[in-house]
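== subunit A ==
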Amino acid sequence: MFEIDAKGSYYRDLNNKVRDAISKGEKEITLKNINGQYYIGDGLREKVSIIIEGVPGNDLAAFMDGPTIRIKSNAQDNIGNTMNSGKVIIEGNAGDVLGYGMRGGKLHVRGDVGYRVGIHMKGDKKQAPTIVVGGTAGDFFGEYMAGGLLILLGLDENDPRPIVGDYLGTGMHGGMIFIRGEVDEKLCGAEVGIMDPDADDLKVLKAALTDYCNDLGLNLDEIMKKSFKKLIPVSLRPYGNLYAY
Partner candidate 1 sequence: MFKSLAPPEYLATIDREKCIRCKRCIQNCGWGVYSWGGDKILINTSKCVKCLRCYHYCPEEAIEIKDNPTKFKNNAYWSFHHIRNIKRQAETGGIPLTGMGSDQNYPILFDNLMIDACQVTNPSIDPLREPMELRTYLGKKPSSVKIEKGKDGKLKLQTKMPPQIKLDLPIIFSPMSFGSISLNAQKVLAMAAKECGTVMNTGEGGLHEDLFPYKSNIMVQVASGRFGVNPDYLNAGVAVEIKIGQGAKPGIGGHLPGEKIPLEVAKTRMIPVGTDAISPAPQHDIYSIEDLRQLIYAIKEATNYKPVSVKIAAVHNVAAIASGIVRAGADIVYLDGFRGGTGAAPSIIRDHLGIPIEHAIAAVDDRLRQEGIRNEASIVAAGGIRSSADAAKAIALGADACAIATSALITMGCTTCGKCYTGNCSWGITTQRPELTARLDPEVYAERLINLLHAWTHELKEILGALGINSIDSLRGNRERLRGIGLDTQTLDILGVKPAGR
Partner candidate 2 sequence: MNHNYQKDISGCGLTGLISKKKNRLSGSHIVKSLCLMNDRGNGLGAGYAAYGIYPEFKDFYAFHIMYDEPSVRWTVEEYLKSNYHLEKIEEIPTFPVKAISISPLLVRYFMKPLKDKLVGDIQEADFVVNTVMKVNSEIEGAYIFSSGKNMGAFKGVGNPCDIAEFFRIEDYEGYIWTAHTRFPTNTPGWWGGAHPFTLLDWSIVHNGEISSYGINKRYLEMYGYKLTLLTDTEVAAYLLDLLIRRHGLDIPTACLALAAPFWKNIDNKDEDEREALTALRQAYGSALLNGPFSILFGHSKGLVGINDRIKLRPLVAAIKDDITYMASEESAIRAICPTPEKVWAPRAGEAVIVNLED
(Lines give C-alpha, C1' and ligand atoms only; values in the text may rest on other atoms or scores of the structure.)
Protein backbone atom coordinates (compact mmCIF):
# COMPACT_ATOMS: atom_id res chain seq x y z
CA MET A 1 0.00 0.00 0.00
CA PHE A 2 1.42 3.29 -1.10
CA GLU A 3 0.00 6.54 0.24
CA ILE A 4 -0.01 9.96 -1.30
CA ASP A 5 -1.17 12.92 0.74
CA ALA A 6 -2.91 15.13 -1.79
CA LYS A 7 -3.71 17.96 0.59
CA GLY A 8 -3.59 21.21 -1.35
CA SER A 9 -1.79 19.72 -4.33
CA TYR A 10 -2.66 20.62 -7.92
CA TYR A 11 -3.82 17.86 -10.24
CA ARG A 12 -0.73 17.91 -12.44
CA ASP A 13 1.57 17.31 -9.51
CA LEU A 14 -0.74 14.72 -8.01
CA ASN A 15 -1.13 12.80 -11.26
CA ASN A 16 2.60 12.90 -11.84
CA LYS A 17 3.08 11.38 -8.38
CA VAL A 18 0.55 8.66 -9.18
CA ARG A 19 2.19 7.87 -12.52
CA ASP A 20 5.55 7.88 -10.85
CA ALA A 21 4.39 5.42 -8.17
CA ILE A 22 2.90 3.13 -10.82
CA SER A 23 6.08 3.18 -12.85
CA LYS A 24 7.93 2.13 -9.71
CA GLY A 25 5.72 -0.94 -9.44
CA GLU A 26 3.17 0.13 -6.81
CA LYS A 27 -0.04 -1.85 -7.21
CA GLU A 28 -2.17 -0.27 -4.50
CA ILE A 29 -2.23 3.46 -4.04
CA THR A 30 -4.28 5.43 -1.55
CA LEU A 31 -4.85 9.10 -2.18
CA LYS A 32 -5.52 10.91 1.08
CA ASN A 33 -7.08 14.33 1.56
CA ILE A 34 -8.33 14.57 -1.97
CA ASN A 35 -10.54 17.56 -2.64
CA GLY A 36 -11.43 18.57 -6.17
CA GLN A 37 -8.31 17.44 -8.06
CA TYR A 38 -9.31 16.87 -11.69
CA TYR A 39 -8.31 14.03 -14.01
CA ILE A 40 -7.36 11.36 -11.48
CA GLY A 41 -6.63 8.13 -13.32
CA ASP A 42 -6.96 9.69 -16.78
CA GLY A 43 -5.38 7.61 -19.51
CA LEU A 44 -3.82 5.17 -17.02
CA ARG A 45 -3.40 1.69 -18.50
CA GLU A 46 -1.98 -0.41 -15.67
CA LYS A 47 -4.08 -2.77 -13.61
CA VAL A 48 -3.54 -0.95 -10.35
CA SER A 49 -5.90 -0.17 -7.52
CA ILE A 50 -6.42 3.41 -6.40
CA ILE A 51 -8.40 4.33 -3.31
CA ILE A 52 -9.57 7.89 -2.98
CA GLU A 53 -10.37 9.53 0.33
CA GLY A 54 -12.21 12.81 -0.19
CA VAL A 55 -14.20 14.20 -3.09
CA PRO A 56 -12.25 13.92 -6.35
CA GLY A 57 -12.65 16.47 -9.13
CA ASN A 58 -14.24 16.23 -12.56
CA ASP A 59 -13.20 13.94 -15.40
CA LEU A 60 -11.95 11.20 -13.13
CA ALA A 61 -11.00 8.04 -15.07
CA ALA A 62 -11.40 9.72 -18.45
CA PHE A 63 -9.92 7.55 -21.21
CA MET A 64 -8.89 5.14 -18.45
CA ASP A 65 -7.86 1.68 -19.55
CA GLY A 66 -7.25 -0.71 -16.66
CA PRO A 67 -7.13 0.60 -13.10
CA THR A 68 -9.75 0.08 -10.41
CA ILE A 69 -10.59 3.23 -8.51
CA ARG A 70 -12.63 3.24 -5.33
CA ILE A 71 -14.03 6.56 -4.16
CA LYS A 72 -15.03 6.46 -0.53
CA SER A 73 -17.29 9.48 -0.71
CA ASN A 74 -19.30 11.40 -3.27
CA ALA A 75 -17.88 12.16 -6.68
CA GLN A 76 -18.38 15.01 -9.13
CA ASP A 77 -19.13 15.26 -12.87
CA ASN A 78 -17.85 13.51 -16.00
CA ILE A 79 -16.54 10.35 -14.38
CA GLY A 80 -15.46 7.60 -16.77
CA ASN A 81 -15.54 9.88 -19.81
CA THR A 82 -14.77 7.67 -22.84
CA MET A 83 -13.33 5.05 -20.48
CA ASN A 84 -12.05 1.90 -22.14
CA SER A 85 -11.58 -0.62 -19.33
CA GLY A 86 -11.15 -0.83 -15.57
CA LYS A 87 -13.59 0.03 -12.85
CA VAL A 88 -14.72 2.97 -10.77
CA ILE A 89 -16.60 2.27 -7.53
CA ILE A 90 -18.29 5.24 -5.93
CA GLU A 91 -19.55 4.70 -2.41
CA GLY A 92 -21.62 7.89 -2.43
CA ASN A 93 -23.44 9.90 -5.09
CA ALA A 94 -22.06 11.08 -8.41
CA GLY A 95 -22.81 14.07 -10.63
CA ASP A 96 -23.79 14.64 -14.26
CA VAL A 97 -22.57 13.03 -17.48
CA LEU A 98 -21.13 9.81 -16.10
CA GLY A 99 -19.64 7.35 -18.55
CA TYR A 100 -20.04 9.60 -21.60
CA GLY A 101 -19.04 7.62 -24.71
CA MET A 102 -17.87 4.81 -22.44
CA ARG A 103 -16.45 1.81 -24.33
CA GLY A 104 -15.74 -0.75 -21.65
CA GLY A 105 -15.17 -1.29 -17.94
CA LYS A 106 -17.56 -0.63 -15.09
CA LEU A 107 -18.94 2.25 -13.07
CA HIS A 108 -20.56 1.15 -9.81
CA VAL A 109 -22.34 3.93 -7.98
CA ARG A 110 -23.96 3.26 -4.60
CA GLY A 111 -26.01 6.43 -4.48
CA ASP A 112 -27.74 8.77 -6.90
CA VAL A 113 -26.47 10.14 -10.18
CA GLY A 114 -27.28 13.34 -12.05
CA TYR A 115 -28.32 14.17 -15.58
CA ARG A 116 -27.11 12.57 -18.82
CA VAL A 117 -25.64 9.46 -17.32
CA GLY A 118 -24.52 6.66 -19.61
CA ILE A 119 -25.03 8.66 -22.77
CA HIS A 120 -23.53 7.58 -26.05
CA MET A 121 -22.20 4.33 -24.60
CA LYS A 122 -20.67 1.95 -27.10
CA GLY A 123 -20.06 -1.76 -27.25
CA ASP A 124 -19.29 -4.70 -29.48
CA LYS A 125 -18.68 -8.42 -29.19
CA LYS A 126 -15.25 -7.91 -27.68
CA GLN A 127 -16.08 -5.42 -24.99
CA ALA A 128 -18.96 -3.42 -23.58
CA PRO A 129 -19.30 -1.04 -20.66
CA THR A 130 -21.53 -1.44 -17.64
CA ILE A 131 -22.90 1.25 -15.36
CA VAL A 132 -24.85 0.30 -12.26
CA VAL A 133 -26.52 3.00 -10.19
CA GLY A 134 -27.94 2.19 -6.77
CA GLY A 135 -30.09 5.27 -6.35
CA THR A 136 -31.93 7.48 -8.81
CA ALA A 137 -30.96 9.18 -12.06
CA GLY A 138 -31.88 12.46 -13.75
CA ASP A 139 -33.08 13.16 -17.28
CA PHE A 140 -31.50 11.79 -20.47
CA PHE A 141 -30.40 8.53 -18.84
CA GLY A 142 -28.86 6.42 -21.65
CA GLU A 143 -29.30 9.03 -24.37
CA TYR A 144 -27.89 7.97 -27.80
CA MET A 145 -27.03 4.59 -26.32
CA ALA A 146 -25.32 2.39 -28.92
CA GLY A 147 -24.06 -0.47 -26.76
CA GLY A 148 -23.33 -1.70 -23.27
CA LEU A 149 -25.42 -2.10 -20.17
CA LEU A 150 -27.08 0.47 -17.93
CA ILE A 151 -28.72 -0.63 -14.70
CA LEU A 152 -30.70 1.64 -12.40
CA LEU A 153 -31.80 0.22 -9.03
CA GLY A 154 -33.59 2.86 -6.95
CA LEU A 155 -32.65 1.03 -3.75
CA ASP A 156 -33.81 3.71 -1.34
CA GLU A 157 -37.46 2.82 -1.02
CA ASN A 158 -38.06 5.92 1.11
CA ASP A 159 -36.89 8.29 -1.59
CA PRO A 160 -40.04 10.03 -2.83
CA ARG A 161 -38.43 11.10 -6.10
CA PRO A 162 -39.03 9.12 -9.28
CA ILE A 163 -36.30 6.61 -10.00
CA VAL A 164 -35.46 8.16 -13.34
CA GLY A 165 -36.00 11.45 -15.15
CA ASP A 166 -37.51 12.33 -18.50
CA TYR A 167 -36.18 11.53 -22.01
CA LEU A 168 -35.04 8.09 -20.91
CA GLY A 169 -33.02 6.36 -23.64
CA THR A 170 -33.83 9.02 -26.20
CA GLY A 171 -31.89 8.35 -29.42
CA MET A 172 -31.09 4.82 -28.24
CA HIS A 173 -29.94 2.53 -31.06
CA GLY A 174 -28.05 -0.23 -29.30
CA GLY A 175 -27.27 -1.67 -25.85
CA MET A 176 -29.65 -2.44 -23.01
CA ILE A 177 -31.06 -0.64 -19.99
CA PHE A 178 -32.51 -2.38 -16.92
CA ILE A 179 -34.64 -0.44 -14.51
CA ARG A 180 -35.77 -1.89 -11.20
CA GLY A 181 -39.51 -1.48 -10.81
CA GLU A 182 -41.92 0.00 -13.31
CA VAL A 183 -41.10 2.45 -16.08
CA ASP A 184 -43.45 5.22 -17.13
CA GLU A 185 -43.67 5.02 -20.91
CA LYS A 186 -44.20 8.78 -21.11
CA LEU A 187 -40.63 9.32 -19.92
CA CYS A 188 -39.07 7.27 -22.68
CA GLY A 189 -37.73 8.46 -25.98
CA ALA A 190 -39.65 7.35 -29.06
CA GLU A 191 -36.86 4.94 -29.93
CA VAL A 192 -37.23 2.86 -26.77
CA GLY A 193 -39.20 -0.32 -26.30
CA ILE A 194 -40.11 -1.44 -22.75
CA MET A 195 -40.36 -5.15 -22.07
CA ASP A 196 -39.97 -7.79 -19.40
CA PRO A 197 -36.56 -9.42 -19.21
CA ASP A 198 -36.36 -13.02 -20.37
CA ALA A 199 -34.19 -15.72 -18.82
CA ASP A 200 -31.09 -14.74 -20.81
CA ASP A 201 -31.55 -11.12 -19.83
CA LEU A 202 -31.81 -12.07 -16.17
CA LYS A 203 -28.53 -13.96 -16.44
CA VAL A 204 -26.83 -10.86 -17.77
CA LEU A 205 -28.47 -8.73 -15.09
CA LYS A 206 -27.52 -11.07 -12.26
CA ALA A 207 -23.94 -11.36 -13.38
CA ALA A 208 -23.58 -7.59 -13.41
CA LEU A 209 -25.32 -7.16 -10.06
CA THR A 210 -23.30 -9.89 -8.36
CA ASP A 211 -20.16 -7.96 -9.04
CA TYR A 212 -21.86 -4.73 -7.98
CA CYS A 213 -23.06 -6.21 -4.69
CA ASN A 214 -19.60 -7.60 -3.97
CA ASP A 215 -18.05 -4.21 -4.47
CA LEU A 216 -20.54 -2.39 -2.27
CA GLY A 217 -21.51 -5.01 0.31
CA LEU A 218 -25.11 -5.33 -0.80
CA ASN A 219 -27.45 -8.29 -0.84
CA LEU A 220 -28.21 -9.55 -4.34
CA ASP A 221 -31.32 -11.47 -3.35
CA GLU A 222 -32.82 -8.39 -1.71
CA ILE A 223 -32.29 -6.44 -4.88
CA MET A 224 -33.70 -9.13 -7.11
CA LYS A 225 -36.91 -9.33 -5.09
CA LYS A 226 -38.36 -6.52 -7.10
CA SER A 227 -38.97 -7.04 -10.80
CA PHE A 228 -37.04 -5.26 -13.56
CA LYS A 229 -37.97 -3.74 -16.90
CA LYS A 230 -35.74 -4.04 -19.91
CA LEU A 231 -35.37 -1.14 -22.35
CA ILE A 232 -33.99 -1.73 -25.81
CA PRO A 233 -34.11 0.20 -29.06
CA VAL A 234 -37.03 -0.63 -31.29
CA SER A 235 -35.28 0.55 -34.41
CA LEU A 236 -31.70 0.47 -35.57
CA ARG A 237 -32.43 3.63 -37.48
CA PRO A 238 -34.65 5.87 -35.38
CA TYR A 239 -34.01 8.78 -37.73
CA GLY A 240 -34.19 6.92 -41.00
CA ASN A 241 -37.12 9.01 -42.24
CA LEU A 242 -35.90 12.37 -41.11
CA TYR A 243 -34.28 13.29 -44.39
CA ALA A 244 -35.46 13.75 -47.95
CA TYR A 245 -32.83 12.30 -50.25
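Regarding candidate selection, all candidates are chains of the complex that A comes from, given by their letters.
We adopt the following convention: contacts are C-beta pairs under 8 Å (C-beta built on N, C-alpha and C of every residue); 3 or more make two chains touch, one makes a residue touch a chain; residues count from 1.
Bear in mind the structure is a predicted one, so any value in this text is a computation, not a measurement.
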Neighbour of subunit A by the touch rule, complex-wide, chosen among 1 or 2: 1
Parts of subunit A lying in touch with candidate 1, wherever the complex brings them together: 11-12, 15, 38-39, 42-43, 45, 58-59, 62-65, 77-78, 81-82, 84, 97, 100-101, 103, 116, 119-120, 122-124, 143-144, 146-147, 171, 173-174, 236-245
